[in-house]
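For this view, one protein chain was removed and the others were kept in their places.
== subunit A ==
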Amino acid sequence: MRTNDVILQFTAKIVFFIIFFFSIHIFMAGHYTPGGGFVGGLLTASAIVLLVLAFDLKTVRSVLPINYTYLTAIGLLLALGTAAFPMLLGKPFFTHFFDYYNLPLLGKQSLHTAMLFDGGVYCVVVGVTMTIIQTIGEDE
């Protein structure tokens, strides 16, 4: 006996996009304002969890066929690679570089290697959170 969750499912589909956009904004805003990789990752995971609540694990896995264990590994590699890269140039471990670039559309932006490290943190947080929830959720 399946109940009709039309309101919850339709609303979740729309709200998912809003939460996802907000998580990207928080991730990008981490350098000058509150936010960063950890909060952004948690928000992205919460958007996916909302879909899991509205539908079910099988549906969400077919919609987003991501192996979250691999995502965690990719995040760790990204963070470690960003940290280890300056050693090839004879600088100490974890030296960050930044410079100002004139990007098309965005104007003058400072690109910083801390962003890559933050991206690694983001991937690890999303991967770990989703792995935990999937593992608990699949226990019958």
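Keep this in mind: a contact is a pair of C-beta atoms (placed from the backbone, for glycine too) under 8 Å apart; a residue touches a chain by one contact, two chains touch by 3 or more; residues count from 1.
The rule is simple: contacts and distances are computed from a predicted model.
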### Per UniProt, the name of the complex member that is left out, chosen from "Nitrogenase molybdenum-iron protein beta chain", "Electron transfer flavoprotein subunit alpha", "Light-independent protochlorophyllide reductase subunit B" or "Monovalent cation/H+ antiporter subunit E"
"Monovalent cation/H+ antiporter subunit E"
## Note on the structure
Checked against the full complex, the residue among A:V6, A:L89, A:L105 or A:I136 that touches the missing chain is A:V6
### In subunit A, positions touching the absent partner
2-4, 6-7, 9-11
